[in-house]
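To start, the structure itself, in structure tokens.
Heads up, one of the protein chains got dropped from this complex, but the rest are sitting where they should.
Right after this comes subunit A.
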Amino acid sequence: AAAMTMNADLRRERAAATFQPLLLTHILDGGPERTRRRKEIEALVLNDPDFQHEDLNFLSRSQRYEQAIRKSSLMVMKLREYGIADPEEIFWFKSFVHRGRPEPLDLHLGMFLPTLLTQATPEQQDRFFMPAWNLEIIGTYAQTEMGHGTHLRGLETTATYDPATQEFILNSPTVTSIKWWPGGLGKTSNHAIVLAQLYTQGQCKGLHAFIVPIRQLGTHEPLPGITVGDIGPKFGYDEMDNGYLKMDNFRIPRENMLMKYAQVEPDGTYVKPLSDKLTYGTMVFIRSLIVGDSARSLSRACTIAIRYSAVRHQSELKPGEPEPQILDYQTQQYKLFPLLAAAYAFHFVGAYIKDTYHRISGDINEGDLSELPELHALTAGLKAFTSWTANAGIEECRMACGGHGYSRCSGIPDIYVTFTPSCTYEGENTVMMLQTARFLVKSYTQVSSGQQVTGMVSYLNDLSRQRIQPQHVAARTVTMRVNDPVSLVEAYKARAAWLVEAAAKNLQAELNHRKSKEDAWNRTSVDLVRASEAHCHYVVVKLFAAKLSEVTNAAVRAVLTDLCLLYALFGISKNTGDFLQAGILTSAQITQVNQHVKELLAVIRPNAVALVDSFDFHDVHLGSVLGRYDGNVYENMFEWAKKSPLNKTQVHESFHKHLKPMQAKL
């Protein structure tokens, strides 16, 4: 019973908060009703004995896979039993069942089924959809190859049409063409949607998607001509059987090519698809999910690090006094609070993209694609910007927990290894930044030629009016009020404009020197990435500042305003060079920014624990001994350690095998 009481430090922290965390939780969830429903689903999963198991940290990879597949099958059944069909509710359910980890059916549910819906003909849907829905067919989506990821046109797998038998012959002609990485491919799936270069009538028609059976229904043995397996251990994703797939003259019927858009007729005639811009929509959607994931993963790490920093006491601040909570050290606050602010910022950015996507997806269905290019460019950059920040931030949180952060019991190592691939998948971050840069340069060129641009890049319109040399310092200087988010947005805007202009001019200078466009682009790419980052940074600050006016509760608005100011000012203090070099801020203003950052740390300090409580992660979901809601850290670390596999026997077998024989000899 003693262990049930809350740690006194945390109790004090919570009592001292100036706002009600629940109100902030409602804002994060999108309303009190959403919060209620989320918690209802959470209770449904967490109270279900079927979803309980041993701490995954103590299991081998094979065992973790086994647990995941067990839970996944139950999950699918229970989702249907409970009639949960709303995508966000499914997402919550899944996330509670798997505690934020990936699972082997992710690709089946997230890619295989949706691709059938969007790219299969009605006949194909009849054949495949219901069996897949009922999990008689489990599929994955095999795009990435060992030698090719980002550059899709470079994929080497071939599908050659044979009109004699009306079949496609699939081949992996080289080692580099082996499909590599698809989740669920290694052990789970019996089908895959394979992307391959289509050859018909002797011509290559580019990449197309094919439904390929890979394992025998019934025995689950690989089919003749198919080599399939697990790609081995990874940094994280232990429960996921990322797989390889090699095909040798493997034949599938003509009807297995996904033919809603492009088609191959029985005689081999190729019929072209109408538009390919539609795929933008899916990409925007997936990247918006990653922005949300950046927010959530960083929030989890902050929750753990900040609660632990309130429980942990160390050294002395004042001679003779008891050891202070480490959260009272300025250096600790400086590590954690800007990340806390970033986590909130990214929540609002993620929500904004999702809303925008839903707003314009109606237009998309109507065939109006006018807003898509900007949204597509923006989400590419924001995906990279938020995932880079979150990736580094999670590590910072772990480091801030000292030695104990390094133990798996802290939960942060797991958050990190699960999150870090998002810097790579769905578009490698540097490549994403360059996509955004392409849009920025295009917009800049439009402005230069006298056209107006709209949306998030509209600040570029001002440049044509200014026409100022970058070195001309005084002219750009903004009147900055460190307490006013709107004024800080202006500073970020000026910085973005300066960097976009500089990159565009450098690109032009390179083009003047060289023949090849690609070469010039490559030689400017470091500048271009900087410009994109500055643009994204501006967008994040802008969206955060805009969010404040929507908050009605005064106490909550006050604390969010502090966070917004900290986010913006910290960003300036970390990039002072840009603001100084562009002449946007003076050294005196920079000194003022640095000073105000430190003052804000002290202002936020009393609300720090309440601010992470507002994220409302259940202990089971958080999976951290250091971040427990009740703060009883040390007792539970000991309980956790006792379950370690090395502790299974009192005397380890190594003693009898190695130590004892040696000691006997000496």
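Please note the rule applied: a residue touches a chain if its C-beta (ideal position, glycine included) is under 8 Å from a C-beta of that chain, and two chains touch if they have at least 3 such contacts; residues count from 1.
Note that in this section contacts and distances are computed from a predicted model.
A.B. asks: Consult the UniProt record of the chain that does not appear here and report its protein name from "ACOX2 oxidase", "Phosphatidylinositol glycan anchor biosynthesis class U protein-like", "Tetraspanin" or "Solanesyl diphosphate synthase 3, chloroplastic/mitochondrial".
C.D. replies: For the chain not displayed, UniProt's protein name is "ACOX2 oxidase".
A.B. asks: Decide which residue listed in A:A8, A:A43, A:L117 or A:V175 touches the omitted chain of the complex.
C.D. replies: Among A:A8, A:A43, A:L117 or A:V175, only A:V175 touches the chain that is not shown.
A.B. asks: Please pick, from A:E42, A:D562, A:D578 or A:D616, the residue that touches the omitted chain in the full complex.
C.D. replies: A:D578
A.B. asks: Considering the whole complex, which of A:I138, A:A209, A:L340 or A:V441 touches the chain not shown?
C.D. replies: Selected residue, touching the omitted chain: A:I138.
A.B. asks: Hey, which of A:R11, A:H53, A:K205 or A:H313 is the one touching the hidden chain?
C.D. replies: Considering all chains, including the one not shown, the answer is A:H313.
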